[in-house]
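In what follows, a single structure is set out as structure tokens and then discussed.
Removed from the display is one protein chain of the complex; every other protein chain stays in position.
Let's look at subunit A:
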Amino acid sequence: MAEASLLDRSRTVAGLGYNRWLIPPAALAIHLAIGQAYAFSVFKKPLGALISGDPAAPAAADWTPTQLGVIFSIAIVLLGLSAAIFGKWLERVGPRKAMMASALCFSGGFFIAALGVHMHNLWIVYFGYGFVGGIGLGIGYISPVSTLIKWFPDRRGVATGMAIMGFGGGAMIASPLSVALMDYFKTSGTGTLGVAATFLTLGVVYLLFMQFGVWTIRVPSEDWAPAGYVPNPQHSALITSSNVSADNALKTPQFWLLWVVLLTNVTAGIGVLETASPLVQESFSDAAMGAGRGVTAAAAAGFVGLLSLFNLLGRFFWSSASDKMGRKTTYAIYFGLGILLYALIPTLGRNLQLALYVGVACVIISMYGGGFATIPAYLSDLFGKYQVGAIHGRLLTAWSTAGVLGPLIVNYLHESRKAEGFTGAAAYQTVFYAMAGLLVVGLLANFAVTAVNAKYNEKGPVDAEPGGH
């Protein structure tokens, strides 16, 4: 019981002198861990060869790439659903208990999945990594958001940008770490190509790593504000001093406009990320560039790595810039500049301008990452700090939708063009024009965002612990 009480919100209120710059590392510890999800693809080949023992020659009984792709899809869908479902619970119990729940689910997912791999039972892997781990992803993703905004009301974009940057960075750590662990356990003769032992190890490592966030996180006291803090120095009508509950937020057009904003920005970004490797290889092949001058598979992997870096940097850069420029202007740049750049990509591909092509793709992906990182601050501006974590959780269903919609659109349009006989860069032309069209929808939705009607505001002072004790 004593341990349980340590997790309660009431035990996490910061004392005098607690340095607020300890909060971003606490948030990063959670996001760097759960960001592992985007490195799951490193397990696909070994998981698809557990019976044959040779990733280059899978047996008939081995799991297929399509079956393995479902694991990640379940995890991402559960991320959105659990963020939406558990958001209000998080606001009630506070960030520490939510982070602990996330750590237990996320690492527990690895343990269950390890059992599934050991027994070669795909359903157990779906349940472990996909379902249980996915719940850990969703709770973990939103767990530090409202706390960061409360500690950094003067720099909301910087604070949430730092945390959400961690989600992008998590894959960069997990990918080489997982490969190294699989190599180690494979040669140790533990079987399953080292995957089960790697899952177990990652489960333990992430459980311990996330504990740093669990025990470092604090919420500010009710009357706390940074020294010299002036609310809404820009005097923007889009920054409220009122508060809207998560349930009321769903009744506002602003919530759904931002849902469309996130959906379109993420869908378009996934269009590039999903196809990055084949896209650059097919657009700049030996046939197009001349023998020996085309982009190789290794160079294409470098291109994917470069996009990951800009995804990470964009999260911090754009989100921080939004503190100065305002959220609406920042999203107008994502969409306005994005439309131009997406429409430019096919031309650069046709003209074989590789350096420009890579540069444009990097800017596009930086704005994709920026879109994720800026949205919590946008929500906080419009709906106040009261239940921003819960509102953010509900908005993340747009991400889950984009995760399904993006690859579907890209694959359909690309296959259609190929069926018409187009090859190389031309086969991707309609993909990019369609994504530019999607961004027009996002631009219009962002343009329509206005201040929330006062009838949705909470009346009187709000309790930071709604329904709590």
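Convention: contacts are C-beta pairs under 8 Å (C-beta built on N, C-alpha and C of every residue); 3 or more make two chains touch, one makes a residue touch a chain; residues count from 1.
The rule we apply is simple: contacts and distances are computed from a predicted model.
The chain not displayed here is annotated in its UniProt record as "Oxalate:formate antiporter", chosen from "ABC-2 type transport system permease protein", "Oxalate:formate antiporter", "DNA-binding NarL/FixJ family response regulator" or "Electron transfer flavoprotein subunit alpha/FixB family protein".
Per the touch definition above, the residue from A:A56, A:A298 or A:A454 contacting the chain not shown is A:A298. Per the touch definition above, the residue from A:I173, A:V404 or A:V440 contacting the chain not shown is A:I173.
In the complete assembly, the contact with the undisplayed chain comes from A:R20, out of A:R20, A:H120 or A:R350. Set against the missing chain, the residues A:T64, A:N121, A:S221 or A:S236 yield one that touches it, A:S221. Residue-level contact of subunit A with the missing chain is found at 14, 16-22, 25-26, 28-29, 32, 166, 169-176, 212, 216, 220-221, 223-231, 295, 298-303, 305-306, 308-309, 312, 358.
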